[in-house]
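One protein chain omitted, others in place.
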Amino acid sequence: MAKRIEVKDLNIFYGDFHAVEGVELTVEPRTVTAFIGPSGCGKSTVLRTLNRMHEVIPGAYCTGQVLLDGTDLYGKGIDPVAVRHTVGMVFQRANPFPAMSIRDNVVAGLRLTGAKNKKALDEVAEHALRGANLWGEVKDRLDRSGASLSGGQQQRLCIARAIAVQPEVLLMDEPCSALDPISTLAIEDLINELKEEFTVVIVTHNMQQAARVSDRTAFFNLKAQGEPGHLVEIDSTEKIFSNPSQKATEDYISGRFG
Amino acid sequence: MAEPNPGTDSQAVSAPADAPDPTGGATGPSKPRPSVRTKTPSRTGDRVFSGLSATVAVLMAVLVVVIFAFLVKSAIPALSANQANFFTTRTWSTDGDPIKFGIAALFWTTAISSVIALLIAVPLAIGIALFITQMAPRRLAGPVAFVVDLLAAVPSIIFGLWGSIVLAQAGFLEWIRSALIAVLGWIPIFSETPSWTDPSGTVFLASIVLAIMILPIITATSRDVMAQTPRDQIEASLALGATRWEVIKMAVLPHARSGIISGSMLGLGRALGETLAVTLILQQVSQMQLRRVFDPSIFTGGDTFASKIARDFPEALNDPQSLGALVASGLALFVITFFVNGAARMIAERGVKR
Partner (left out) sequence: MSSTSDNGSVITSLELTKPSGPRLARNGCVSVFMVFATVLAVAPLVWVLWSAISKGIGSMLRASWWTNAMDSADQAKWGALHAIVGTIQIGLITAVISVPIALLTAIYLVEYARGTKMARVVSFAVDVLTGVPSIVAALFIFALVVTTFGGHQSAWAASLALVILMVPTVLRSTEEMLKLVPDSLREASFALGITKWRTIVSVVLPTSISGIATGIMLGLARVMGETAPLILLLQFNQYFTVNPNTPTFATLPTIISNAYTQGSADTPTVWGAALTLIVLVMGLNIIAKSISRRYLRRMGK
């Protein structure tokens, strides 16, 4: 059920501001692809165009193509709501719905799109929570508020919520940047398991994390402040971290800037 | 690929019941989810909801125009039949023919009672707001703010009842009245008026009650801006060895100025339109008196726009001319409060930008 993403000549704008230019990349099914790069290079922006979350921001738009197994997500007649149902997303800060219980949080994406069968929803909730390695910790308090969990647990709850919808692709926008090292480890382990089932794209600030979890790595950069960001190169993670073909990548990896 | 999920159940769940889903039967039960759906089930819900909220919002904007238009439309017949100048005439006679009425006396009473109320309330409100934000310990500040807010919860008719029956008899008011007449009596506003021998029924009493009523609004807005005084400015003053008053003078008041002004203007707007408290407190001045001489004193009775409407309405009910005249005065009140509130908002916005 995981799918391949092809990005063709993607240009992203915030109103008049040209944020990212000319991105071309391919994400293989059932792999983990990491986006790395200095702050402001547009890696999160690119990620958000992959499930049309970018256009939620007023004035934001993009040109080019994002193909999901050949279907252009920006094509005519494509509904962004349906796209987001297929391409899930986990955010930088855990954002469980405070007015819902843990169980309702997990199945929110299904319940609020019309699913009513309570028994089936309960099964999905358990399956998703198991998938997010959270079931053991919360199975006795599914009716408590999601806000009662720790930060790392909340983030795993958000992952459970995202995979409960059974998306084809899972986008993660710096999912560990607000977490302590132990919670981070738990999530990295989880990402390794998730790629059995999903195509995962993760934006990270942490190069060790990219090296640990990803199969392929894309390096984004910007030429100068105020210039649009761009994709420098994308290759297997091993190659990027040992022998990148671009000088800029090597400089960044070796810590010379950024 | 492995499918660890219970296939049929997830099918039931992930395909919403009300979906006109084209892929529903096409791929068979083995594939749990359809590919990117080109049509989503519930976008009609989105369209209905956004359309509804936009319609209601636009109707709110239209309502303002409709209110204005209806007041104008209802006032025009009486205004065109009016034989006197609407703006400069002090008397009001709408039962005879021809009708003669003007808002000069109403305007004066409304304006002077509100301005005096403001003069009393603003210093007090600043004092209270300073007490709450700069002086009181946290444990006291909360309850004090709560009590002052509660003052705003008392219905205006209760203030009218209390003001006209209880406060009017308070000895200290008579004392203040005599003192003002003795010291400031040479100013026409504070001159003694024959036949008004105590505070009851006077503009003076109404102003005091109005001051109490607008105190919470001015306090609340002043308190909000004072609480937002940048911490570093206060600390900078303290580091210079400033006393509490010097901190307030150097850091808090300059920062809070526009907030205090806009809060005062909002209070003024409230005082101008206040109806019941003023209606129950003020005693009318006879038309003969009004015709004779203009008495600017606050130690006399009178009618504001609002109290005139409330008082005369039951009799004007079945007489289109009288009713139209009252609507005309209501229209004048609407326009005045519109500009006062507009000014308050402009000042507040300029304060925010700065």
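Observations, loosely collected:
Every chain is named by a letter (A and B) in the order it is written, and numbering of its residues begins at 1.
Rule of thumb we're sticking to: a contact is a pair of C-beta atoms (placed from the backbone, for glycine too) under 8 Å apart; a residue touches a chain by one contact, two chains touch by 3 or more.
Here the structure is a predicted model, which means the values were calculated and not measured.
Checked against the full complex, the candidates B:L280, B:I298 or B:I347 give a single residue touching the omitted chain, namely B:L280.
The missing chain, though absent from the display, is touched by one residue of B:D149, B:E174 or B:D198; that residue is B:D149.
Looking at chain B, the residues touching the absent chain are 40, 42-43, 45-46, 48-50, 52-54, 56-58, 60-61, 63-64, 67, 70-71, 73-74, 123-128, 130-132, 134-135, 144, 146-151, 153-162, 164-167, 212, 215, 219, 240-246, 248, 269, 272-276, 279-280, 305-306, 309-310, 313-314, 320, 323, 326-327, 330, 333-334, 337-338, 340-341, 345. The chain not shown here touches chain A at positions 51, 53, 56, 58, 81-86, 88-89, 91, 93, 95-100, 108-109, 112-113, 158, 161-162, 165.
As a convention for this text, only the chains that are shown with their structure count from here on.
Centre-to-centre separation of chain A and chain B, using mean CA positions: 49 Å.
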